[in-house]
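Questions regarding the structure given below will be posed in turn.
One chain of protein is taken out of this complex; the other chains stay put.
In this document, chain identifiers A, B, C, D and E correspond to the written order of the chains, with residue numbering beginning at 1 in each.
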Amino acid sequence: MEQQQIKKIGIFKCGNIGTSPLLELLIDELADRKDIKVRTVTSGSKMGAEDVEESLPKIFEFNPDLLILTSPNTALPGPAKVRETISSSGKPGVVVTDAPGKRVKAELEKQGLGYIIITGDPLIGARKEFLDPTEMAVFNSNISKVLAITGVYRMVQQEIDKVIYALEAGQSPILPKLVIDLNTIRDNSVFSNPYARAKAMAAYGLAEKVAEINTQACFIEKESEKYIPLVACAHEIAQIAARLAEEAREIEKYNDTLMRKPHAKDGKSKTKTKLMAPPTLDGESS
Amino acid sequence: MEQQQIKKIGIFKCGNIGTSPLLELLIDELADRKDIKVRTVTSGSKMGAEDVEESLPKIFEFNPDLLILTSPNTALPGPAKVRETISSSGKPGVVVTDAPGKRVKAELEKQGLGYIIITGDPLIGARKEFLDPTEMAVFNSNISKVLAITGVYRMVQQEIDKVIYALEAGQSPILPKLVIDLNTIRDNSVFSNPYARAKAMAAYGLAEKVAEINTQACFIEKESEKYIPLVACAHEIAQIAARLAEEAREIEKYNDTLMRKPHAKDGKSKTKTKLMAPPTLDGESS
Amino acid sequence: MEQQQIKKIGIFKCGNIGTSPLLELLIDELADRKDIKVRTVTSGSKMGAEDVEESLPKIFEFNPDLLILTSPNTALPGPAKVRETISSSGKPGVVVTDAPGKRVKAELEKQGLGYIIITGDPLIGARKEFLDPTEMAVFNSNISKVLAITGVYRMVQQEIDKVIYALEAGQSPILPKLVIDLNTIRDNSVFSNPYARAKAMAAYGLAEKVAEINTQACFIEKESEKYIPLVACAHEIAQIAARLAEEAREIEKYNDTLMRKPHAKDGKSKTKTKLMAPPTLDGESS
Amino acid sequence: MEQQQIKKIGIFKCGNIGTSPLLELLIDELADRKDIKVRTVTSGSKMGAEDVEESLPKIFEFNPDLLILTSPNTALPGPAKVRETISSSGKPGVVVTDAPGKRVKAELEKQGLGYIIITGDPLIGARKEFLDPTEMAVFNSNISKVLAITGVYRMVQQEIDKVIYALEAGQSPILPKLVIDLNTIRDNSVFSNPYARAKAMAAYGLAEKVAEINTQACFIEKESEKYIPLVACAHEIAQIAARLAEEAREIEKYNDTLMRKPHAKDGKSKTKTKLMAPPTLDGESS
Amino acid sequence: MEQQQIKKIGIFKCGNIGTSPLLELLIDELADRKDIKVRTVTSGSKMGAEDVEESLPKIFEFNPDLLILTSPNTALPGPAKVRETISSSGKPGVVVTDAPGKRVKAELEKQGLGYIIITGDPLIGARKEFLDPTEMAVFNSNISKVLAITGVYRMVQQEIDKVIYALEAGQSPILPKLVIDLNTIRDNSVFSNPYARAKAMAAYGLAEKVAEINTQACFIEKESEKYIPLVACAHEIAQIAARLAEEAREIEKYNDTLMRKPHAKDGKSKTKTKLMAPPTLDGESS
Partner (left out) sequence: MEQQQIKKIGIFKCGNIGTSPLLELLIDELADRKDIKVRTVTSGSKMGAEDVEESLPKIFEFNPDLLILTSPNTALPGPAKVRETISSSGKPGVVVTDAPGKRVKAELEKQGLGYIIITGDPLIGARKEFLDPTEMAVFNSNISKVLAITGVYRMVQQEIDKVIYALEAGQSPILPKLVIDLNTIRDNSVFSNPYARAKAMAAYGLAEKVAEINTQACFIEKESEKYIPLVACAHEIAQIAARLAEEAREIEKYNDTLMRKPHAKDGKSKTKTKLMAPPTLDGESS
């Protein structure tokens, strides 16, 4: 592959959702793709307008072929600023965000941005009596497991790959317009056992419930006697959602039907199911 | 707090270890610290010298007061380049890395860099027959849970906070020189129940075993019949290590003795144990 | 206690919710209360108007002092008929029902009926490809465990007992007007460990999610490819909700703080916590 | 189906066993059978002769085509009275009861009654220091899960259905004479995996052990130091029996071989195994 | 301690029960008791008369001060021969055996032998279609865990120690006459949490059930279709009994109340509960 064909993916993160921390790794999990480079800039957990203003320009300095924004609530001033900037840059851009993003879908479309809205990527229980760095990390671990196993990460990765493939082919990419909800998990996950799928759906449904309860706990309840039990409850649900997702994956392992879809070195998608067998390029007969 | 007192933390990540994805979130988990700003630049999963050369300058452009590098095997050319650059910048720098870092401790000291070497942050099972984006994320979820619950993340965060506090006080910071191994977990974790501590230690010991097995699988075995079972075995250990860590945390919850240490808005550390009680500033009588 | 003081409780059940099957047992769990008699008449799983018309009169023939109706969706013609009949009988009546009951609260109040509306007593996955007698019983078992452990059954029983005590005292009873939702569990359950409470709340939240998903599956989706995964998913959530509730109860057992509130022979409430200790009458110093 | 063909099933319950609460639901789980109506009358948890005398006549007033009694220890005066009354009514009657029923088998046969005696439907731990409404409900939940999953509920339902089918065909029904013990579970459950069957049998064996221990605790031991640990022990066995039964069912789900046998609208039995497939009428080739 | 004070314990094992394999280790778990020597001779899994005749003399050649026989069903010719020989040797002897031993209690007393009969040390599922070396070992592992955690091993060890202490004091030992059944576990186990005790009792009750089922499977059923499911069922119960026992022990660990009773070097008993504290000699104030 010639140097000029290598596409550069610029990811900007402000604030954090469950899909953020591993996003750049999902599209180059073995660090051996020859067709892309990924660069990320983040403003940490903060997502204020001034944080964005200071840090966003750096990602453009990498001269990326594709821009991806990931943040919670993309309607807030910080992420809104990012969206505007990407939109006006003329470069293809995709916004990966959580449920409140549904409220700005029209705006996203007007801005010409692709979007992936994940209803099961929930708000954390952000209350000072409850959330310390350890609790934050445990919560992220649980949600990450749910999003990985239910296929959400795969869907995000595949949507981004589709844009990359189009760019590589010199085509104008069709940007994703995707809301990932419970029905999406039902219709797009790749479990061979139907109960594994049902358990994965259940895990995703639980993640949606986490979002609902944490929203009440963080934005509505005012007294600690009211909101502490709610955030604690929501994080218990996150924990059990992770276990349920894990159980779904175990079923596939028990049957040696766990589908794996690694990237080939040229960035194409390969597929395999039996653990001891090699992956084959998608589209090939195996 | 006046603007000039705000310290800027620049984090550079190349490649990925279990401590990488959440690092910037650990030091500002509620996104409300007034005393610091965090900016991160990464070269994605790739950590080659050319990746570093292109992306590293950006983090310096933020003019950080403190630089943090996180990467696997800090002896490799990419991370080595980062270390040299930070060292010669004259700014305080801390390297957060995995077990192979032990082999360059003398060099790190000569470079004047602080370091935190985490023996239980294991190499992933990076074999194409096994590792796809989903498996990668599930592994990260498991290791992240182990590192969070055993207190590793807290130790990393506290070491970074110590440097920040010194900078805020206008002092020359004493940089960390810390190898976190099983004995460190034993001596520095904050479990009130001794069996919870023993289970957390066990989880950490398992993570060390993962590293040992994946190293054999990734660098020594040549045939897929040999290395596939090994990476699969290592990831099973990672999974059960996460469950064991979770069990340790549950014990503290069962006794309502789970210690939480959130950041105050001014960046100081607060502590609480009973779930329904408020946190108090460390050093205060509660 | 003299014969004339014995109050007769007439329970009419049409259709089934999770609170129905054990309702009469909850108010006389040891079958030794001297102050009440309980008689139940049901029209089985069917709840049509004609079923009600045939069977409802029998419960009145027992000449009950208090009438209780339990049914799903109390707005449907069958249960509506029961409500009217009880209302016009002049006898005190209480309706125990599920979430759709919230829509007829005003009507219930106008009818002078007490009500207990349980948002976490979910619709079953009533699809012929999925629900057979065994699946139905397994679901009921799971929901029953959730409702028992989260304290819902206790709240229902205590509300009924309050009415009975008033009747026994010759007073005009104040009938319950209670919607049991997640906040009710938070505020009225009797766990001594706050994480046990959080887990119980989580279990209840899951039961609410079951209701939401089964409603979509039973009333909105038309194709079996769409609704089978949804009902299967909902029943998986019911199963894990039962486990989570069980875990909440285990925490109290682990600490020997499980509160028990058996009825005395005269119908009064007793309380105990340590397993090996005797219960004492509420209000007494123990 | 013409109105005159609809058969009416009258169920009388006095006291409670694990098979009682859901009995009427088992034979019309979707509430859509066109061939039967079910009416139930119960005397609550009490089963004294006077309770029976007052409430039993009501069930006859429904003019049922088939009478079913469910109660514990059918030799006690209350249930004995019910048996006599049904026997002398000339209507077909079936007694569903627990292990002590074995001692009156000869009498049952002489009375011309069918019977289903379930050795694994155990006595509850009815001691006032232990049993409150919540504990009662949790125990019922556990036993109900065991009886459902091991196939006991299905056997009961099928026996009743056989009688109904005979009545519908205008034949004189052959009433069941069935003792359901561990060997029955072995020989009549419908697991496709032999270890699932073994686990289900184990769950049933545990339920038998519960009966044995609770009998000692309730009728032999006199001191609370002796009987409290025994009833607590028995309920622990019930809990783990439910988990074991659940595990048996999970095996079938893991293999997508879980057999489901819903009622068709005309009351006939349908069967299916693969979750996503439709049920087919028994006897048809699928 | 002088050499002549060292007592020699001779253990003869023929056949195997759950208490056999670790018996000699229980009385010198750290291999540092200065007051005793233990020698064991076994005839392997075989326990025929000729096996005993060949191997039993060897244990006498060690000139033991105390003789212990452990075997299944002590009424069989082989073990009976051992009992006679020990009895006529004039040396103190103790028989450790399983439930069938209850039938020869009178004979044991006449022979002047001490005995410990363990009703929860069950027959293995000895059917060739089922039992291979691995299954045998897994079963032993499960039963061993039950007997250890429920306190049976401790009771056996303490009874033997009592005899040893008497011999050391130059007294004529009072030999144990002990049947360990469910009530013994209730009255003599050392759990501080009453639910831990209840779970341990439950585990022991399950082991008794294993014995009951395996006896039917090994001696009554003749067809493999009948006995294979029974032995498989019994071993499932053994497995879950081990988990239940483990859970009982975990409760004590969760509360840091797990009692430990190591031997001092002089053979005396020490006791401790808090994990981090040292053991103290029994009888001392700690």
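The definition used in the following text is that a contact is a pair of C-beta atoms (placed from the backbone, for glycine too) under 8 Å apart; a residue touches a chain by one contact, two chains touch by 3 or more.
As the structure is a computational prediction, the values presented were derived from the model and not from experiment.
Touch, as defined at the top, links the missing chain to these shown chains in the whole complex: A, B, D, E. Interface note: of B:118, B:232 or B:264, the residue touching the hidden chain in the full complex is B:232.
Listed for chain A, the residues touching the missing chain in the whole complex are 253-256, 258, 274-276.
Contact between chain E and the absent chain runs through residues 9, 13, 15-16, 21-22, 24-31, 37-47, 51, 54-55, 58, 61-62, 126, 128-138, 140-142, 144-145, 147-149, 151, 153-154, 157, 224-225, 228, 232, 239, 242, 246, 249, 260-263, 270, 272, 275-279.
Counting over the whole complex, chain D has residues 193-195, 198, 251, 254-255 touching the chain that is not drawn.
We adopt the following convention: only the chains that are shown with their structure count from here on.
The fewest steps needed to get from chain B to chain E, moving only between touching chains, is 1. Annotation: the chain A:chain C pair of sequence copies touches via predominantly the same residues, more than half of the used numbers being shared. Its C-alpha atoms fitted onto chain D, chain C is found rotated by 180°, rounded in steps of 5. When each chain is reduced to the average of its Cα atoms, B sits farthest from chain D.
In terms of their C-alpha centroids, the spacing between chain D and chain E amounts to 41 Å. Inter-chain spacing, taken between the CA centroids of chain C and chain E, is 49 Å. Residue positions of chain B touching 2 or more other chains, listed in rising order: 254-255, 275-276. Taken pairwise by the contact criterion, the protein chains fit none of the simple patterns, being neither a path, a ring, a star nor fully connected. Pairs of chains in mutual contact: A-B, A-C, A-D, B-C, B-E, C-D, C-E, D-E.
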